[in-house]
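All protein chains but one are shown in place.
Residue numbering begins at 1 within each chain, and the chains themselves are lettered A, B and C in the order written.
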Amino acid sequence: MTSPAVMATLQVVVLVLVAAGAVLVVRTRERVRLVIALSVYGMLLAILFFVFQAPDVTLSELAVGAIALPLILLLAIAKVRKPE
Amino acid sequence: MSQLFPLSVAVPLLVAAGLLAFRPLLRGKRQVRGLVAVAASVSAAVMLLVLTLRTGAGSAYWFAGFHPSGGVAIGIDFTAGPLNAGLACLGAVLMTASLIFAWRYFTQVGTYFHVLMLTFLAGMTGFCLAGDVFDLFVWFELMGVSAYALTAYRPEERGPIQGGLNFAITNSVGAYLSLTGIAMIYGRTGALNMAQISRYVATHPTSGLVVIGFLLIITGLLVKAAIVPFHFWLADAHAVAPTPVCVLFSGVMVELGLYGIARMYWSVFGAALGHRAAISHVFLALGVLTAVVGALYCFRERHVKRLLAFSTISHAGMFLVGFALLTPLGLAGAALAVLAHGFVKGALFLGAGIVLHRLHSVNETYLHGRGKHLRLTGVMFTLAALGLADLPPFGTFLGKGWITDSADAVAGGPWLAAVFCACSVLTAGAVLRVAGGVFYGFGDPPGEDTRMAAEANEEKGESESGRQRTPLTMLVPTGVLVLLGLASGVAALLPRCAAAFESAAARFQDQQAYASLVLGGAHPASPVPLYPQVPADVTAASVITALCSVAGAILLALTALYWRRLPVLRKGYEPGTGLREVIESFQSGVINDYITWLVTGVAALGGILALIIR
Amino acid sequence: MTPKLRLWLFAIAAAGLVACYLWAFGGLPGFGNYPGPYGPEILKRAIPETNATGVVSAINFDYRGFDTIGEEFILFAAAAGMSVVLRRLRGEREQQQDRSPADEVMNRNVPPTSSPLRVATLVLVGPTALLGWWLATHAQTNPSGGFQGGVILASALMLVYLSGESIAFRRFSPVDLLDAAEAMGAGGFAAVGLAAIVQGLPFLDNYLPLGSSPGTVTSSGTIALISFLVGIEVAAAFILIVGELLEQTLLRQVRREGKS
Partner (left out) sequence: MQVFPFLVVAWIVIVGLYGLITSRDLIHQIVCLIVVQSSTYVLLLGVGYVTGGVAPYFYDIGRRALAVDPVVQALALTDVVVEAAVTALLLSLAVQAHKRFGTLDPHDLAEFKG
């Protein structure tokens, strides 16, 4: 068992990373990079949920936020790519 | 009877799943699919009607039998009283009408159409009956997702795609803010059940958390209810959704948002917010603003479906006024007006659908005089338009009459009646102008309009073409809805029925009765109402107001049709021409603007509530 | 509105929104001090009442199972909605033989997958599918459930696509079958609820035997059954969603292979 103090520090660190991740996603305007940023953000959220003691949500967020959604996004982006 | 609660939601869902599961077998069997969907919708309507008439003082149902213990809700409940079950029933009736109308309407009705309509119905019913805030959010989202997809049912055109996107993004932002509010409230009260939250917040000092929680939860509902400045998406979506779907959007979905606001206020936060006159005034102002803005936009519109959509915004404002008065009579009036408006507006949209089906356009200018051979449709459309103008005995007349009667007893009565009258004149005048021009060829033939030609071709894909007769499956639902609009008003003239409306509204407003119904426990005597009670009655003032608005609407319609012959207006004046840029800068169709207005609206309301409550 | 005006209006509004949030957060008990009573009450009852040691699953599929029905049908409606929105696009593709320049660009951008990678990915399919299956059937004991299991089952099939075997993907995912599977999953959930009514019990009542001891795979009655149905629904819905977006690419590949 981790002590509450260690846990709290861990939570603050991950929260800061998530806050920065949100900015990263929103600031990225190029589409393919956007998907990568979103995937990273999903991963960060999953870690956050893990340190919030929610393994169930962690697993869903990993499956959806970090894998499925980026995949769907990539497919959609492939379809709307402009002819050069 | 209690099993009707889950069945009214589960039956449409199960039939939707069944239709999809057997899709390969049902390919090409259009009649079977239609029949199954209509049967599901009718059975939901019957179940909800039984619930409406039999619930009496209201009843609660606990899913999986998890009854609350010691005032703590363990599971999820449905509650039904005459008002919310009745609203759900209205949804099911309109759903039935529009499914029948859609029978011969589309060139191809895929299974997906019926599937989405039924999930939409289940979402609406679940939303009406939910007694748990998170459950409310879930059904709200089901209703939303089905509605977004239905809006874009004709994806080969540009309008539906753009309308669907604006609808989906604006509503999603609203829904997520609602969820934020739910989470905040849960963080303090540890409860999701409405009755349990209400007991907590009523017995603890009102903090900013409660005020903002309330505000954020109703944000999603304000968006759904199209209250200014959250309303921009509505015209984009309603103008382009398939006409049978518009019936549901305008007739009941917008009103569901208003119902949600009333539910949140009366069953959860009312006592904590203190039933103050100041809060009543905030909602009154929002309602009046919405009514006026909607009416003005409505009158200048030439796209018939969009015109009807703006008239819905205007009416949503008037219904909000009925709620904002915080009196039983005001709420009863709003309930009756919602019921009658649902029928009348549904009939108008179906009429527009017939016009689109036969004449392949919904542009008023293009259609001028082209609908003369659609006699029956013309009569029904005109009748429904007069219903919108509050012609006695349509239910709209008495509903709005009760609201203004109630306002008389509160504050600024005549002033509010004047606003109502003006908005009815503008919206009904616009619809009567359409009726007169399209079906009777009144007025001067319009000049050539470049925009018109483009829009005339806009909607060709929606409907079967080359039909020389209007199918009965289209005429009958339209006629039935007009008759129901009349019947609701005639019924409300009976003193017994009027009293039932008012007592149902009074019960809806009794927060402690709701809490003890759901969680058990003593039911303390109702507190003294904020405003004096007025019995529901047909007053001279309401009859005069209604007749004024009918006369005004007819006059305005004739003026609008013959304006070129009037000396004052002859100089090529077109209503709203000078303001075109200003008007377009608001209703810009750009999603970024809509979100900005949404955030601005929330912040402004938050500021005002903070000033009131502190 | 001009972008600049919009930004100014938003800046003011956002400041107001943040103020609202802060005002509200002031009323929350501090982080880590969840006051209850809902959570503790459920924690107290869940294991004795349901024999499920995964309390979150017990809530999702039993205490608040009705929410989950709504949630499954949201996914169901979204998949149906995607079929509606993208259907004409597909129809047009099949009719029009002329290709747009965008297609040509995309054609070039489909990289051929190397054989070792292909084999490696295909090898992963089995374990991934197994993992998904395990997750979907162990909701009652472990931090898992139908939803996670379903997504991972779906990603097993996506791996087939990633390995370049898109024709195989198509063969594995005929739309009718997937629609049927999805409808069975979601409809089955509703039917499990209805079966309780037939027995005179409240909707969604947990009427199956709960098993002898908590924490075993056969424990927890309808929770395990519902989780399994949700798994089917979610897997089918995700494959459908991905399939809808893939359709165009696949058609082109079918055509190309037909030519060669």
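Note that a contact is a pair of C-beta atoms (placed from the backbone, for glycine too) under 8 Å apart; a residue touches a chain by one contact, two chains touch by 3 or more.
Bear in mind the structure is a predicted one, so any value in this text is a computation, not a measurement.
Novice: Touched by the hidden chain, which of the shown chains?
Specialist: Output: missing chain touches A, B, C.
Novice: Write the list of chain B residues that the hidden chain touches.
Specialist: Spelled out for chain B, the touching residues are 134, 138, 141, 144-145, 148-149, 152, 155-159, 161-165, 168-169, 172-173, 176, 179-180, 183-184, 186-187, 192, 235-236, 239-240, 297, 300, 303, 306, 580, 583-584, 587-592, 595-596, 599.
Novice: Identify the residues of chain C touching the omitted chain, counting contacts across the whole complex.
Specialist: Counting over the whole complex, chain C touches the hidden chain at residues 3, 6-7, 10, 14, 17-18, 21-22, 25, 28, 30-34, 36, 38-39, 42-43, 46-47, 53-56, 58-60, 64, 67-68, 71-72, 74-75, 77-79, 81-82, 85-86, 89, 141-143, 145, 147, 214-215, 234, 238, 241, 244-245.
Novice: Quickly run down the residues of chain A that touch the omitted chain.
Specialist: Contact residues on chain A toward the absent chain are 4, 7-8, 11-12, 15-16, 18-19, 22-23, 25-26, 29, 31, 34, 38, 41, 45, 48-49, 52-57, 60-61, 64-65, 68-69, 72-73, 76-77, 79-80.
Here is the rule we go by: only the chains that are shown with their structure count from here on.
Novice: Please categorise the chain-chain contact pattern as a line, ring, star, complete graph or other.
Specialist: It is a line, because the chains touch in a row without closing up.
Novice: Which integer distance in Å separates the CA centroid of chain A from that of chain B?
Specialist: 38
Novice: Centroid of chain A to centroid of chain C, CA atoms only: how many Å?
Specialist: 17
Novice: Send over the residues of chain C in touch with two or more other chains.
Specialist: Within chain C, no residue touches at least two other chains.
Novice: Of all residues in chain C, which touch chain B in the complex?
Specialist: Residues 1, 3, 6, 9-10, 12-17, 19-21, 23-29, 34-39, 41-42, 45, 62-67, 69-71, 73-74, 76-78, 80-89, 176, 179-180, 182-184, 186-187, 190-191, 193-194, 196-197, 201-206.
Novice: Applying the document's contact rule, which stretches of chain B touch chain C when the two form their complex?
Specialist: 3, 5-7, 10, 13-14, 16-24, 61-66, 69, 72-76, 110, 112-113, 115-116, 119-120, 122-123, 126, 134-135, 138-139, 141-142, 145-146, 148-150, 152-153, 155-156, 161, 164, 184, 186-188, 190-192, 207-213, 215-216, 585, 588, 590, 592-593, 596, 599-600, 602-604, 606-607, 610
Novice: For the complex, give me every residue of chain A touching chain C.
Specialist: Residues 54-56, 58-60, 63-64, 67-68, 71-72, 75-76, 78-79, 81-84 of chain A touch chain C in their complex.
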